[in-house]
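Excluded from the complex is one protein chain; the other protein chains are retained at their positions.
We just call them A and B in the order they show up, numbering each chain from 1.
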Amino acid sequence: MTSLPKEQPAKRLGLVIDLDTCVGCQACVVNCKEWNTGGYPAPLSDLDPYGAEPRGAWLNRVHAFEVEPEEGAPQVVHFPKSCLHCEDALCVTVCPTGASYKRQADGIVLVDEDRCMGCGLCAWACPYGAREMDPGVGVMKKCTLCIDRIYNQALPEEERQPACVRTCPASARHFGDLADPESDVSKLVAERDGMALMPELGYRPTNRYLPPRPRRDGRGADKPKALEPAEPQGGFLAWVDRLLAD
Amino acid sequence: MPDGAASDRPIALSRPPSDEIKTSTCYMCACRCGIRVHLRNGQLRYIEGNPDHPVNRGVLCAKGSAGIMNQLSPAKLRKPLKRVGPRGSGNFVEIEWEEALSIAAERLGKIRAEDPRKLAFFTGRDQSQALTGWWASQFGTPNHAAHGGFCSVNMAAAGLYTLGGAFWEFGEPDWEQTKLFLLFGVAEDHDSNPIKMGLARLKERGAKIVSINPVRSGYSAIADEWIGITPGSDGLFVLSLCRELLRAGKVDIDFLGKFSNAPQLVIDAKGTAQHGLIARDEEGRALVWDRKENTAVPFPGTNGLPAMTGRYTLADGREVVPAFELVARRLDEEAYAPEAVAERCGIAPETIRRLAAELAEAAFEDAPVREETWEDGWGRQHRQVVGRPVAAHGMRGISAHSNGFHTCRAIHILQLLLGAVDRPGAWRYKPPFPRPTPPGQKPTGKPHQVVPGKPMPGPPLGFVTGPEDLLLDGEGKPQRIDKAYSWEAPIAAHGLMHMVITNAWKADPYPIDTLFLYMANMAWNSSMNTGGMHAMLTDKDPVSGEYKIPFIIYADAFASETVNYADLILPDTTYLERWDCISLLDRPICDAHSAADAIRQPILTPDRDVRPFQTVLLDLGARLGLPGMVDDSGAPRYPGGYADYIVNHERKPGVGPLAGFRGPDGKGRGRGAVNPRQLDAYIENGCFWREEIPAEAQHHRFANQAYLDWATEMGFIESPAPIMLQLYSEVQQRFRLAAEGHGEIQPPEDLRGRIGKAFDPLPTWYSLLEDESNDDSAYPLRGITQRPMAMYHSWHSQNAWLRQIHAANRLYIPRAVAEAQDIADDDWVWAVSRHGRIKAQVRVMLALNDKTVWTWNAIGKRAGAWGLDPGAPEATRGFLLNHLIDELLPEQGGYRFSNSDPVTGQAAWYDLRLKVVKMTPDEALDAARASEPTLNPLPGMGKGPSRLLFEGGKEEAS
Partner (left out) sequence: MHPAPSVIAFTALSGAGYGLLFLLGLGTILRFAWADSRWVMGVGLFVALALVIIGLLASTQHLRRPERAWRAFSQWRSSWLSREGVFALLTFVPAGLLFLSAPLVGSSGWFPWLCALLALVGAAATVFATAMIYRSLKPIRQWHHPKVVPVYLLLGLGTGAALLTVVLSFHAGVRTAAIVGAFVLLAAWAVKWLYWRDIDQAESSATMETATGLGAIGKVRMLEPPHTEENYLLSEMGYRVARKHAEKLRHLALGLVAASIFLLLLTAAVGSGWGAMLIGWAAALTALASAALERWLFFAEATHTVTLYYGRAA
């Protein structure tokens, strides 16, 4: 039902995305589309695919931002964005048909497409733009956390990971249980001060973003000790001679 | 993870994703990752990275993940086509393969019988250059090259002539141990996934990544430090670093003295034919100065390190100086002082000094040392393996300039000074490299080597070591249509594909009959002066009414722009429909730890009347009776097509296209008899073969006897002789001497200056040739492109998924320029070069060198091409920077040189100078529309569906 789970879900499965290593290659975007267009939310359709206005349903998008610090060079940050599987998921509670729901077992937010009437209200309710109406079949699509991979007994254990996580060449995406402080993802978040997006709206997203590490452009403590002339008099070649002499 | 979903709605969680999985090798780009292709009801369901594969270890990039849409593309060619209307009109008729092949065979047969040079056979992004090159020499024409000449020959040549290996795909940083990584001018590169995996590893290990790049995006975005250098000035920057390191004595004298030609004695005899050459004994062994005996002895000498400095007199009275002293004196010049280069590079002097200090620290402070005895090729025993955890990698940002060869060499000089070559933590070779500096193979195609009806005695491409190796005719004029290995581009190791159309059209040096292209979009993104190309391709001789380029055969798989300008089109299969081999004889996929090669297997059967090009090429060869392609009875030698050739062809006894699973028992590696079951063995192994290099043979490979023996046994090198690292380049000096008037073969008068300047045995830098003809006031900006990570050149506009990420490109301009000309995001501008002007929609960028504008490469498309609606954004809002790049430099003394590096002939794409001019409001109003006439659709080519409901084997696209 579109009321949120009564008690805290036992697990809080989600993604941790490392903005320090994401190179913006879009692999996660396309592999997500590829897996899911034949998977649980099938199809992720595309309109006018070879025409003037190609547009399709995607569950994951990668933006690029520029950030200008007080001092030092401007930075570019590639920014992947998919459903953050929020704890206070307004997208779920606004849904009139019961199509949108948050799983009790693991907190995954899903759309039960057979119930969806395509009103779009849940997309309005999502601050992050994580829901897209399928232009072909007129139902709401969103990240499923690859629910048909992570629990899929037909896949070997090590492959029960979201498609985007497995395909990311820069290891910038991590999947796990953020409710378990001992999980790798929770540790990452603790070590690197993982951030929640737009906390002020109070959706309490499960996904976390690891901020870019401070750049090392010689401003910080990492200054090397300056080079000294090898041989004040006689210059470099004299130094070589001396070096070889002994 | 157990399914705790009991309380939740039931979902079919464990549906098997597919009913069949086949392995192969991706070909959405040239990186050649291993893939696992899932099929459901015989249809593509999912393509994922192969976790066992050495290249990508399970990851897959955006392009690879969109392979399914390439297969569904409406732009796929369907059947051989013959031009009926005027060339360029796009009027074709579909013909049968038999007709197509006999047209080609008849034409080519005639050429071969009369003058084989009249066939120019050039290939682009293919991975079968071992086959195409062999085919060309069996045909007997010197006019063959692959895309290397317009790609990164500077990288390859500078590396192979200096280290016997190169950046590009011939080496890689030691991702596991390097502490400081310098990345020069790389946005994406061929090692697409490996570099990303490597950078992630560096991040994980806390190593520092410094990216030297005018633009901070992609890899540069995650770099710890970004050096926003001004294009074309890297040489200065690097030599300045070298200078600082030298002056501080932070160089690895021991390494240089033992493994490079630094101690070798250079003859100082100004004005003579010997000046600048290395002094040798009667057996041709290079001499060094033994400091104890105070006499010249053959390298490496016996009593410890020979002299590295000083001036000596040989027994025969010749004055000699160790190469190292010459290099040091050059680097010590004031011209390379940080203050002297700062303005030109756009880098503060103190930044250069600090980076030099960081390099010294990383290279020499607590460098990893391993107790391990090993023997080098000169019989010297070493008790330790000392690491140098500083690595560099560079690519087209360095090579795609007219000073790229020496800039790339400068980076290798830096590596040599630090002793950071193939040592733990440093840049390391990938097999089959290192090879001799340079590799032994010379180019073939001298007049006496080109005989009607006969094959050439060797391959068209190779490595020259002096003027005597150039391919010149009687008058010293170029012998190849692209003028490779002529005085215009003496070390053109990969040819000059970007000049073929222009030269053929001008009949300079001579007219050709047939231009045979394969997998190269020469009428669009792989040519400069794109508009001019269209004119030349369609230009007729006013007298004869014949096309200036009489006949054009093109093999493509998709409806590219070039298809429109061909006379005969041979439609190829897709990478999921054919056999391929990724061969060590071609561009290898090895890594620093292992040798590897791979295959593609047909996973789907074509639904169209297309054939694998390699099979077609072998068929043509057989029809022409080319030696090696027919047996003694004249019957086809490889009736089974390319697969047959892959298994049964032998280049040398025991050496074939695939190095794995050789011999009757399939146990042979490297060399070995033909194994009829070889392909099955590859398929059983996941479509690749990998051989780990013995641990003791994984360092100092240029001299490590263990490696040299292993490599010889594997057939990578001819003999286990050590490979001399070239701090000093004698080859360069030989050409310079010729320019100064020495030797039999000398450049024509008007080229002496150019050669004398461009060829230098010492590290050097000269300004971009384009700059000599552009004053800053007229064209103050530099125009460059970057590879988008989610698009491969022109390929992927027909891909329904990838084009949703990049359907149009912007011109990124620095804030300074935007403010000065009051240009804002989304405004339309004219980009203007000395050659022409194009429209572009801008986006302002902060993290950008303030003299530089850039755009994504090859997103803009010709309206009507690629199976797209003529109103597609690619044609209306996209643009192709190539329209602004002239393939020729402005006239000098009645002649126009090609827009290339004078040493190698590398296309100087990134020398482009331009300015931006804001459009007037009414110009801007209809800016978003195609600027060239729409191409006609090809016969039998549908428009493609108006919507895709692809479910991977469940439902058809509707």
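Just so we're on the same page, contacts are C-beta pairs under 8 Å (C-beta built on N, C-alpha and C of every residue); 3 or more make two chains touch, one makes a residue touch a chain.
All of these numbers come straight from a predicted model, not from anything done at the bench.
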Of the candidates A:Cys25, A:Ala42, A:Ala57 or A:Cys146, the residue in contact with the absent chain is A:Ala57
Under the stated touch rule, tell me which residues of chain A contact the chain that is not displayed. 1-4, 19, 29, 53-58, 61-70, 75-77, 79, 81, 90, 92-99, 115-121, 123-129, 132-133, 135, 138-139, 195-203, 209, 211-212
On chain B, the omitted chain is touched by residues 217, 804-809, 843, 845-846, 873
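Here, only the chains that are shown with their structure count from here on.
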Please work out the Cα centroid separation of chain A and chain B, and write it as a whole number of Å. 33
Please output the residues of chain B touching chain A within their complex, sorted ascending. 1-9, 11-17, 40, 45-49, 51, 56, 58-66, 68, 74-75, 192-193, 196-197, 199-200, 203-204, 208, 216-222, 224-226, 228, 244-250, 253, 291, 305, 307-310, 324-325, 328-329, 332, 351, 353-354, 356-358, 360-361, 789-790, 798, 800-805, 807, 845-847, 867-869, 871-873, 876, 943-955
Within the complex, chain B is touched by chain A residues 10-11, 20-27, 29-31, 33-35, 37-40, 42-43, 45-52, 54-56, 58, 64, 66, 68, 73-78, 101, 103-106, 110, 112, 135-137, 147-148, 150-155, 158, 160, 163, 166-172, 212-213, 215-218, 223-231, 235-237, 239-241, 243-244
